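Below is one structure, written out as structure tokens; comments come after it.
Only a single protein chain was left out; the remaining protein chains are all shown in position.
Letters A, B and C mark the chains in the order given here, with residues in each chain numbered from 1 onward.
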Amino acid sequence: MLTKRRSGVAARGSHQALAAGLTAHTLDRRGFLRKSGLAAGGLAALGTVRLGAVRQAQAAGASADPAQAVIRKNICTHCSVGCTVTAEVVNGVWVGQEPSWASPINRGAHCAKGAAIRELVHSDRRLRYPMKIVNGEWQRISWDQAITEITDKLQAIRNKSGADSVYWLGSAKFTNEASYLFRKLGAFWGTNNVDHQARICHSTTVAGVANTWGYGAQTNSYNDIRNAKTMIILGGNPAEAHPISMQHVLSGKEINRANMIVIDPRFTRTAAHATEYVRIRSGTDIPVIWGILWHVFQNGWEDKDFIKSRVYAMDDVRKEVAKWTPDEVERVSGVPGEQLKRVAELFAKEKPATLIWCMGATQHTVGTANVRALCILCLATGNVGKPGTGANIFRGHTNVQGATDLGLDVTTLPLYYGLVEGGWKHWARVWEVEYDWLQSRFDEVPASAGRKARSRKENMETPGLTSTRWFDAVSLPADQVDQRTPLKAMMVFGHGGNTVTRMPEAVKGMAELELLVVADPHPTTFAAMDARRDNTYLLPICTSLEMDGSRTASNRSIQWGEQIVKPAFESKNDYEVIYRMAVKLGFADKMFKNVKVVDGVPVAEDLLREINRGGWSTGYCGQSPERLKAHMKNQHKFDLVTLRAPKDDPEVGGDYYGLPWPCWGKPELKHPGTHILYNTSLHVKEGGSTFRARFGTERNGQTLLAEDSFSKGSDLTDGYPEFTFGVFRKLGWDKDLTADELATIQRIGGNNPDAVSWATDLSGGIQRVCLDHGVIPFGNGKARANAWNLPDPVPVHREPVYSPRPDLVAKYPTRPDERQFRMPNVGFSVQKAAVDRGVAKQFPIILSSGRLVEYEGGGEETRSNPWLAELQQDMFVEVNTADAAERGIKDGQFVWVYGPENTAKAKVKALVTDRVAKGVAWMPFHFSGWYQGKDMREHYPKGADPVVLGESVNTVTTYGFDPVTGMQETKVTLCQISAA
Amino acid sequence: MARMKFLCDADRCIECNACVTACKNEHEVPWGINRRRVITLNDGKPGERSVSMACMHCTDAPCAAVCPVNCFYTTADAVVLHSKDLCIGCGYCFYACPFGAPQYPRVGNFGSRGKMDKCTYCSGGPEVDLSVAEYEKYGSNRLAEGKLPLCAEMCSTKSLLAGDGEMIAQIYKERVIKRGYGSGAWGWKTAYRETIAI
Amino acid sequence: MPMRRLTSLFLLAATLALTVPAVAQVRAPDGAPNPTASSVNEEMLFKQDPKIHGRISIPNATAANLIQPQGREWREFRESWMPWIGALAVLGMIVALGLFYFTRGRIRLEHSEESGKKILRFNSFERFSHWMTATCFIVLSLSGLNYIFGKRLLMPLIGPEAFATLAQYGKYAHIYLAWPFMLGVLFMLVLWIKDNIPGKIDWIWLKQGGGLLGDAHPSAGRFNAGQKMVFWMVVGFGFAMGATGIMMIFPFAATDINGMQIMQVIHSLIGVVFIAGILAHIYIGSLGMEGAYDAMGSGEVDLAWAKVHHDLWVKEQQAKTASGPQLGRGQVPAE
Partner (left out) sequence: MKAFLIAVVAAVVLATGASFLLAENQRFAYQAFATSGARVSDPGTNLVGPRWTGDIKEPGKAGHKAEAGS
């Protein structure tokens, strides 16, 4: 009696009725969106439905789509895995998502965020139009008014306080092109105060890894983990932070019956799948790694040949490691020696072995040292530069790798060209602007507080303020901030206000700013803190799903995303906003000299071509928009494990998916990209390479060049330095250059053409000839176990600033107070005061923070997505069962979490669990909108408040900065918890 | 015809909740209705496992048996569906269901809870395939388009399997043999009165 | 590889044998990592608890139950047993009453000199309470029976759409009329409890079969033992139905799903017995006995009838009033 009404005749007869159904009754917006697409899609589908299609779909492992919807592919804007998002668009409306089976990275899969990403675009909590605060009230304004007022105020501040008084905070959500444009804007504005989220996620990785073997990036790929026989995941919870990576991790684990060792203070969802779980005390990564290495060296498990030929100064490490006997390791970290011996043996002997880390390793005052120690563990066991090995660093945001590469950093120009004359001149040539004009844009800094004055040129070459300290740079006495004036204005593009530690200080800083501009799809925490009465603007920016552009995944693969739908509401994309500001600031002609602007919007492809023209140092030169688009079109041709397309394919033959950088030479050279860095078993033309000879050729009488190690097919069969025209002439390879290439080199070099290098040769000739000779343009060096230019050349353990073990502080103190990034870093004094005051007694619980799968970053975007928000509605703190029992705390009740600074407190729900050990608490960092117990919802512009609000963990986090990068300490502080 | 089933390989499930939001996305499931959910067992303790659960489309479905208005029916693909036109919102299916699948728009009391809603295995309901009416009442109909449920298709680690029972059992068996362990096909005994013998 | 396969089989067997969660991650004899050896499995969890439940992030505690197979027993009861029990109870009673009617016939009013005189048996509030409860009961029992028999008897006759509509209204009627029903039961309890305290006389009445079986008329007060049984049945079952019903009306307010299943079992079992009992009550109050209906109809009964059936009560009433038996307003019933 009850059966499917499946009559074809009836179905066709219903077409008119269906269409009528759409107009006959009122629909809410959401329903309309979906249905307006469905009607068209559904109509088309009715005629083509085949019975048994299910079976076919199963057989094919994919689904045949009968609907006539337009399919558009973009990249998920959340984490760095780089999942392809396949959108069905009907009549300009994004009506559905389909699995992206063809992508070798996600193979159809998504996590909660990716599977809900359509709502990001449709979200009715988006910022709809530009707004400004007038006497504490939000008012709607036009784009013209917004841009005019903002640029006028910027100019006024610049005239009064100098270029450095404006902070340009960019975003890891930017496309590569927008990142590049934003850095260029900073350069044209005349400041190095340009930063983004990498500061607070993997800046220490970039610094630590680059200082070890050349480039600061993941050496292998998510897919390559399938080759590993042993994997250590240290300070990472990919099950929540990078769920799609777990597809590769768990498959690899199953196929190879691999060892999966999770080292973490917290029993995470990842640890639940581990073959061995090592619980450590937060902040003792170095003792644990040295503890592992102690067993490696003790038992002779190290890879001696590898160390001899490819590593510099491993003996320096041996000396430090010798101090970390199993007893001392257990005393400091709590990990028994036997367990670490087991881990050491597996990592050294069951090879290939890979080391995966994330923010649990990086977000520390010893972040860079941690990363260095991890690299050294890979080096000592020979686990780098081969399939299944390597430092698989899982970056955070979708394009944090690309944004870092493209210079949203206070220490570099795009593609890691240093803030030195050579770097500036390189980009001046690419941009076709006068170097002198660029220099004239920078401030002169007068002498102050015993510091010398800086000329414009010197200031141009001085690293800027880190984003972790922006509010200190507003509030600290002027003479402590080493620039013309302290900060006066914040230009925040796509960056939350709750992601930096010490929120109470940030709120103070916000209030003192002369101008605050937030350009974002959402108002962000900056809008909700009720700190400001005026001179505050919100600019609605579209998501990167609503624009064209490329994104660099963690594995360095670059993927082109096409605009899925037009920007929602009145929002505009980053390119357009930057362009309009440049117009008002008077340098648009210079800045967009080689970029086509259509209807006021710069064309993404042209921006990428400009990047290609200047991106030699990092091999961003071969990934033309045409090649990237061909990759997206031919995704299904790339192998799941090797990421390589068959050689005979006409469009993408032999390429690695996404042309992972370095992709040498001009696009026409068709270099396939580099899937696995430093892999000597491949020819450079096949993506092979060596460790980068970045640090000279010799140190203290020891060579820094590789010995008896070179990439396959190399004409030079030993180590060699990086290539310059001078080296070419010595080798006689200059004859291989074409006349045009020679002319370009001569033009660039002027009276010293010998100095023109593989990285500054705009003709690409040097790289081309290198490839022909089978050598790597950047040279063939050794990785450094001793990085003499860093504060701790060989990593040493240092207790956190707020240590739960004051007894260990005397032996393992944090670094002495010193000035970094134009600011004082007084970590030592703070640590000493904390020990003297007995803070660890008053605040006996270690507080750590981390990520939830449903949310990302500061969380404004994801907390505004009801599909995600429904799954995590309350900010919480994980409290150990025993700690909760002692305090009479029940699961699910409200508690106060007190921090040791600023009498800070946060009202959150208790999640009583054994995920955390006794004496440890953990909070997610995605929440904001409640502040010290107060719901700040009313302060958002009406209707643009995220669905879910909660206390930010950073209200109670504390002081502590990495000396190399200014990374904040989010993983170890102290707290007290009581029932509310 | 195929006999459609769900299988959650708990040794792969990482509680990423993609299945949950994929479901929300595909059917525009409103807040408060959860056709699919992920539950973590032994949370925070060794042996912890997470399992994604929705209507299992049981063999001899108890919901269908107890329904006082016989609003349930089983499709040729063995998917258990129901008619919202007939449903009186009595809640008996909720008593009978071993998996907590039935959902109601209102929750305070029994009298006016509204029509029951549950996982349709992405195959709509008794209305005409791919019609607006079907979409409004039951969500989209992927099966009619030759596709499988989106929750399984989008599962981050390929933990959640959907498809012909024998086929997915075979996939699971191969996995268990390859890796040497498996915590079992959760809910199969209850839903299908069978387990996967390896 | 057969060797590998064998190992796997062994591993799996070992896994299944393991019922207690081990503390450490375990490695298999062949050295392969085997996290599942220590992981939870269905069998083990069912040994700890008949339900498998865990942690879920959405604020819906009931959603944290993964598998709760008890619905199966409930379904067995509801679908395999309940229709038979219900049919037996209801049809059994109808058949029994029919048999009784055809063998014993209608109990006639015995005429005497008092015939024609009326005595007030139930005042208007009493009658109001009775009828409110009664009408509710009829709708409740019909809509209640519909949950069991509707799809079996009615739906084939009127088609699914019409039946679903009817069932929908039936459901609303059941839920909403439950409240006046419960109120009515409460009223009747208060009104009549003092006349329904069981006594020795009831025993005699019962021993004599209430006069139904023989020709003797045992003495009775305001209510005879049979009526007292009806009273206590209505009160007892009424409260039981109310309590179990309320538990089901407010899901999870007082009990979990298993509790609600049990409530439903009690509710339906008592329901059908209640219906059977009330059928007998209706029979005797209308068709079965001449003159009985008047008590609830007009409220006034024939004095002769009253003297036969409730001699003690009539005496008591007459003693209360010096002017003799309380007579009604008219000689003819109000009807």
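Keep in mind that, in the parts below, a residue touches a chain if its C-beta (ideal position, glycine included) is under 8 Å from a C-beta of that chain, and two chains touch if they have at least 3 such contacts.
Small disclaimer: the values here were computed from a predicted structure and weren't measured.
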- Query: Wait, the hidden chain, what does it touch out of the ones we have here?
  - Reply: A, B, C
- Cross-chain touch to the chain not pictured, restricted to B:21, B:52, B:70 or B:103, is B:103
- Item | Identified contact with the non-displayed chain, of C:77, C:100 or C:172 | C:172
- Message: Going by the contact rule already stated, which one of B:12, B:137, B:158 or B:179 would touch the omitted chain in the full complex?
- Response: B:137
- Task: State which residues belonging to subunit B touch the missing partner chain.
- Result: 27-33, 84, 87, 89, 103-109, 111-117, 126-128, 131-133, 135-139
- Would you write out the residues of subunit A that touch the absent chain, in ascending order? 5, 7, 9-11, 13-14, 17-18, 20-21, 24-25, 28-31, 34, 124, 866, 869-870, 873-875, 930, 937, 943, 945, 947-950
- Message: Even though one chain is hidden, which residues of subunit C still touch it in the full complex?
- Response: 58-60, 124, 127-132, 134-136, 172-173, 175-181, 183-184, 249, 297-299, 334-335
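Basically, only the chains that are shown with their structure count from here on.
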- Select, from A-C and A-B, the pair of chains that is joined by more C-beta pairs in contact. A-B
- Message: Suppose each chain is reduced to the average of its Cα coordinates; what separation in Å results between subunit A and subunit C?
- Response: 66
- What are the residue numbers in subunit C that touch two or more other chains? 25, 32, 34-35, 55, 57-58, 160
- Out of subunit A, which residues touch more than one other chain, so two or more? 1-2, 253, 257, 273, 277, 854, 870-871, 913
- Touching residues (chain side subunit C, partner subunit A) in the complex: 25, 27, 32-35, 55, 57-59, 160
- Message: Taking the touch rule as given, give the residues of subunit B at its contact with subunit C in the complex, in rising order.
- Response: 10-11, 17, 34, 37-43, 45-51, 53, 62, 65-71, 85-92, 94-100, 107-112, 176-177, 180-184, 186-187, 189-190, 198
- In their shared complex, subunit C is touched by residues of subunit A numbered 1-2, 253, 257-260, 273-277, 854, 870-874, 913
